[in-house]
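Here the complex is missing a single protein chain, while all its other protein chains stay put.
Up next, chain A:
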Amino acid sequence: MNRLERRYRRLLWAYPANYRRERSEEIVGTYLDLAGPGRRWPSPADVADLVRGGLRQRLRAAGANDLLPGVRLAALLALTTATFLAGFWAVLEWQSPPAGAGVPAFGPFVSIGAVAWFAWLLAALLTLVAPGRPTRAAVAAAMLLTATTPLVSLVIDVPRPPLYVLLPPVVLGVLALAVDGRLPLAARVLPITAALAGASLDAFWNRPGAYWGWYNWTAEQVLPAAGGALLAVALLLAVGLGIRRDRRGWWTVMVLLTPVGLLNVHPLAGAVDGLASAATRPTYPTMVATAITVGLLGAALLPAAVALRRRQVVPEPVAPCPTCGAHR
């Protein structure tokens, strides 16, 4: 066994043990057939291919073949929700306080959050005109800008949106990075349509002169409504796809539960505080504790669902060798 073969075999640890026992000779043999003379290391593309193949095989062994298509569907819904919120907040950002009111602002905008919201709008536009890598890069940039807004606001001393407004788009953005690069036009148009709908809703709701707003009260209304709509759409899709024996929709619901929970941090924390002390509004520590609980539960939910699914799967008997009839 030469060094290259040993290195390919090491990478096969990405696969489940029984699959490795059955198929490692065949897979490594094919890699070696394809490797040019003098190659000593697997290429980065080979490493990515083996890790991806191993992950798929582990999901297949757990009976969760539909998980990755479900995550891709969730990514589109997450991106659509994030761009709806960005459209809504972008209009709110223009409604800065009147000059001389003594309220801090960020240039013509209410806060520095405007930068992040415009980045999300760019991501929505790119989903329509340049799907694939440009869209993912724009989503990553928008997500990073949103995540670093509190730090930048601290450094340059300008107002920022509340943390519970910034957190959901960051989590939605992580999911949106999995968005499929080969979406049909009807799907690619969703994020920009949602952004325009969000902007129109805010423009209608907050008519000039009637309101110059800050996020708090508005966010308390909009975020839970967006979370509820996201969950309702995901459930409807899951039921509709389930009728066609397509189970990916339930994985979509599963992965979206964390962002839905974060969009509802305010009412959830309010329920906790209301139960404990009959307070009318949740306290800041309760909201932080609620967000952490939602994040931890969400992170644990998916592995638990995959493990549960694996227990329900009856292992298939290994087929005998078609040439010699031996069972390995």
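Simple rule for what comes next: contacts are C-beta pairs under 8 Å (C-beta built on N, C-alpha and C of every residue); 3 or more make two chains touch, one makes a residue touch a chain; residues count from 1.
To be clear about the criterion, contacts and distances are computed from a predicted model.
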{"item": "Hidden subunit of the complex - UniProt protein name among \"Glycine reductase\", \"tRNA N6-adenosine threonylcarbamoyltransferase\", \"Sugar ABC transporter permease\" or \"PadR family transcriptional regulator\"", "value": "\"PadR family transcriptional regulator\""}
{"item": "Of A:Leu34, A:Leu151 or A:Ile292, the one touching the omitted chain in the full complex", "value": "A:Leu34"}
{"item": "Given A:Arg7, A:Arg60 or A:Arg309, the one touching the chain that is not displayed", "value": "A:Arg60"}
{"item": "Sites on chain A contacted by the missing partner chain, in the whole complex", "value": "23, 25-27, 29-34, 45-46, 49-50, 52-54, 56-57, 60, 65, 319, 321-324"}
